[in-house]
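As you look at this complex, bear in mind that one protein chain is not there, while each of the others sits in place.
Letters A, B and C name the chains as they come in the text, with residue numbers starting at 1 for each one.
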Amino acid sequence: MDVAIIGGTGYGAVELLRFLHNHPHVQVKKVISHSNSGTELAEVYPHVVDIIDIQMAELDVDSLAQEVELVFFATPSNVSKNIIPTLVDKGVRCIDLSGDFRLQDGEKYQTYYGEEIASQTYIEKAVYGLPEVNKEAIKHASILANPGCYPTATTLGLIPSIEQELVDRSSIIVDAKTGVSGAGRSLSLNVHFSEMNENFKAYKIGVHKHIPEIEQILSERANGDIQVIFTPHIVPMTRGIMSTIYVDMKDNYSTKQLIDVYQAYFQDHPFVRVRREGVFPSTKEVYGSNYCDIGLYADERTGKLIIVSVIDNLVKGASGQAIQNMNIMYGWEETTGLDQLPIYP
Amino acid sequence: MDVAIIGGTGYGAVELLRFLHNHPHVQVKKVISHSNSGTELAEVYPHVVDIIDIQMAELDVDSLAQEVELVFFATPSNVSKNIIPTLVDKGVRCIDLSGDFRLQDGEKYQTYYGEEIASQTYIEKAVYGLPEVNKEAIKHASILANPGCYPTATTLGLIPSIEQELVDRSSIIVDAKTGVSGAGRSLSLNVHFSEMNENFKAYKIGVHKHIPEIEQILSERANGDIQVIFTPHIVPMTRGIMSTIYVDMKDNYSTKQLIDVYQAYFQDHPFVRVRREGVFPSTKEVYGSNYCDIGLYADERTGKLIIVSVIDNLVKGASGQAIQNMNIMYGWEETTGLDQLPIYP
Amino acid sequence: MDVAIIGGTGYGAVELLRFLHNHPHVQVKKVISHSNSGTELAEVYPHVVDIIDIQMAELDVDSLAQEVELVFFATPSNVSKNIIPTLVDKGVRCIDLSGDFRLQDGEKYQTYYGEEIASQTYIEKAVYGLPEVNKEAIKHASILANPGCYPTATTLGLIPSIEQELVDRSSIIVDAKTGVSGAGRSLSLNVHFSEMNENFKAYKIGVHKHIPEIEQILSERANGDIQVIFTPHIVPMTRGIMSTIYVDMKDNYSTKQLIDVYQAYFQDHPFVRVRREGVFPSTKEVYGSNYCDIGLYADERTGKLIIVSVIDNLVKGASGQAIQNMNIMYGWEETTGLDQLPIYP
Partner (left out) sequence: MDVAIIGGTGYGAVELLRFLHNHPHVQVKKVISHSNSGTELAEVYPHVVDIIDIQMAELDVDSLAQEVELVFFATPSNVSKNIIPTLVDKGVRCIDLSGDFRLQDGEKYQTYYGEEIASQTYIEKAVYGLPEVNKEAIKHASILANPGCYPTATTLGLIPSIEQELVDRSSIIVDAKTGVSGAGRSLSLNVHFSEMNENFKAYKIGVHKHIPEIEQILSERANGDIQVIFTPHIVPMTRGIMSTIYVDMKDNYSTKQLIDVYQAYFQDHPFVRVRREGVFPSTKEVYGSNYCDIGLYADERTGKLIIVSVIDNLVKGASGQAIQNMNIMYGWEETTGLDQLPIYP
């Protein structure tokens, strides 16, 4: 099957290429980049030299629709919403790694993304691509809204507790930490090596655009409004996200009981690993892979449940999950092309 | 004035030496190390070669008491409690960077430190050395219990809100992150470079020995029992601590109001810097210095106050604060020997 | 085909497992670890939890010889030389990632490895597994001496110049830099995070055990004795080796001419990539992959050729090359199981 990637110079695109390179059913026919059209991909990413021989191209929606069946958008915010409708109308399925089709509420989109939301018809078509809770809908999606990195780690850590009503919905605090690649390849003083190395920062406290996304998913699972406190931090490393989540338990559960609940919940989901009692995952244990690893601690002293959930922000938090969604959309084994071990150390 | 340092091969000792080297009133007469007695300090720490010419010695309490007026303990847990009583009885003042004299409750000490607490007479003599709240008592201390790194960052971030009853005491969550030097110089797989680099970990969830210390200080300031949820994490960098603290506000305060409260509270305390609205300190901004920098965010949407408090774990979290306490104990200017800028970048 | 790995707790073993996990013709039947026999692999390496379900075992040569066709040794120096002879006599082929069978000269082995060399019969059987120069012999090897990390990067960078007599053999200087994983998983102060982070070190100047290995290979290719100056350094990162090599050109070649020579030399070797003029590879461009990337600069001003050669020390410098050798030994496509892209960023 022929696919295209739009947004060819970002880290999302380059991770898609890594996984698609080993995918048995798919071939990348086109890489679209507005800023680098005409340039060899290997000029921009020398690690693919002599392996991938693609010249990046300018976007031409009409010819693209004829050439490929599926398009991945690894674009900044507020780009895909202007292109996807046309492609979908021409029968091309789209997987969008950006946030344009994730939110259903136009007002919140306006607040957090600073522009008007995509047209309502297409927002309604969009399926939120968290495979662990939404597999059936994903199969038939024409617009697949691939989840954000923080929302993936955070909601997978919370959903079993929320759905089974083990915790107080009003008490959710998410203290999240990301590696620097989450900030993308665009230059900024904030992620200039000498400023970021040997440094740890909090940022966008109270205003991060993943807040409404997390709240929307959790509210859906809870059949009721959920608000979260969400504080993102940036860690001096390239890859990895950890969400440390604090929530009040409704009863005096033991850690063991909760682990049993989580393991049962995720037993048919190959990319979620719930750790045994006393063990918490670190980000390196999922490095380069599509796993989401979860550790649990029920603090009897205070009645809090502490959840530690880790992913590789560029894989399960972006491109790997996009491949997983593609596999589901086309009826292939969910793990196709994604069955590599985490790279360690 | 002649002083000694016990625990000469740890990072605490080496930071004490750095600050004492530029201190106008003090000379390090002896460095005691059980594991390295007879060895030149510069063999173990080559960065002081040709500058500090000291051979490490075995501990001899009697002669030590005659040679120096003050002893710093930069020892592991459960060491100083067996030595300090004798020294104090001989008229030597002691500053203890370990946790042996911080807790007043013997049972909690037993639980978290795994041994019996020091004898009650000396526990009662001990003064908890957080200068921003305890300056008067510190002046006359014979046993100075220098605070732990996490408790320093955490309690300085909370005390103004607690004392002025702006927040709900029952809702305190502390998500803390430390650089790797907090684990000391002892070898362990956990902080082996290839395991720790490009990694982010949670550890000792619910059982860290700084939990009772934080609770003791806060309870004292609140005149009432306070429990905290405290989750430590380790960051792939050498120095720096950030405590991100979540607490419910009692009223609908604005960020600006709270900043005013904090700035007023710390106005006579040279080492605490409260940042202006919209700005949060990163750990690198206090690197190598004795500052504690605090940022505040009142989240109107959820009623939470989010406090970001950073220190250098080896300085304000250990040796720098010990020097600050010494200055107070001897009536010198609080900032003597500590007035260097943070090193940046 | 069933294989075993001896040395199950080291980084070499864990990288073998990563590549063998995706290899279509091979199954890991046994992982042998003296220090961890009886332990689940996932206890020691949590990143494989729920994926690889193997309990590490004690070595029993007899039963091993019946269970597997091939054994990988990812052991420290001076271990495999005592086991491989027995296995080979029982008809098991062995790939040795340690240095025990690399040197032919017993005296040099004694000097650099501190023990007696393996018995001469088996040293003579051993084939040095640098596929780019030794492919035919590798096909039939019963003992495959897998090259060291520094020798791989260094000799691949030099061989075309040496064989085609473009450079003065007496002038070779190799300034080499490795990531910390080259030091393995054994604890040492040298690679303790707080000592190694934000640090750059030279080590084992003039005495590194890869010196005689590099000299042996180059001397063979040159049909004459070659000595090299070799200085290893350690870089605060986990993976990657760069050898920067200085050698006098015999004539006034241009960079372009030399690149042509190298590209021709390696045209049938899928894992060596020679970069175009003006471009030098960085270590990250081969991260996690089996590539060796080479950049060249002919300095007309001084008549020196400067060669930059990079590999991932754990892949082309160890486990990846071992898989490549296995593929050749069994007549499979050389790239089988190794065709993943470097992971970037």
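List of remarks:
One rule holds in what follows: contacts are C-beta pairs under 8 Å (C-beta built on N, C-alpha and C of every residue); 3 or more make two chains touch, one makes a residue touch a chain.
Note that this is a predicted model, so its numbers are computed, not measured.
Taking the complete complex into account, C:Val308 is the one of C:Val308, C:Ile323 or C:Leu341 that touches the chain left out.
Contact with the undisplayed chain is limited, among B:Leu17, B:Val31, B:Ile143 or B:Ile217, to B:Leu17.
When the omitted chain is restored, the residue from A:His25, A:Lys90, A:Lys139 or A:His192 that touches it is A:His192. Looking at C:Val235, C:Cys292, C:Val315 or C:Ile328, the residue that reaches the missing chain in the full complex is C:Val235. Taking the complete complex into account, C:Asp175 is the one of C:Glu69, C:Asp175 or C:Asp339 that touches the chain left out.
Contact with the undisplayed chain is limited, among C:Glu15, C:Asp100, C:Glu195 or C:Glu213, to C:Glu195.
In the full complex, chain A touches the omitted chain through residues 11, 180-181, 183, 185, 187-189, 191-198, 236-238.
The set of chain B residues touching the chain not shown comprises 11, 14, 17-18, 21-22, 45-52, 181, 185, 197-198, 238-239, 273, 275, 279, 281, 284-289, 339-345. On the side of chain C, the interface with the absent chain consists of residues 173, 175, 177, 179, 194-195, 197-203, 205-206, 227, 229, 231, 233, 235-240, 242, 244, 246, 280, 282-284, 287, 295, 297, 299, 301-302, 304, 306, 308, 345, using the contact rule stated above.
In this text, only the chains that are shown with their structure count from here on.
Although chain A and chain B carry the same sequence, what matters here is overlap: shared residue numbers make up over half of all numbers found at their interface. Rounded to whole angstrom, the centroid-to-centroid distance between chain B and chain C, based on C-alpha atoms, equals 46 Å. The distance from the centre of chain A to the centre of chain C, with each centre set as the mean of the Cα atoms, comes to 36 Å.
For the pair chain A and chain B, the distance between mean C-alpha positions equals 39 Å. With touch defined as above, residues shared between interfaces to two or more other chains in chain C number as follows: 11, 181, 197-198, 238.
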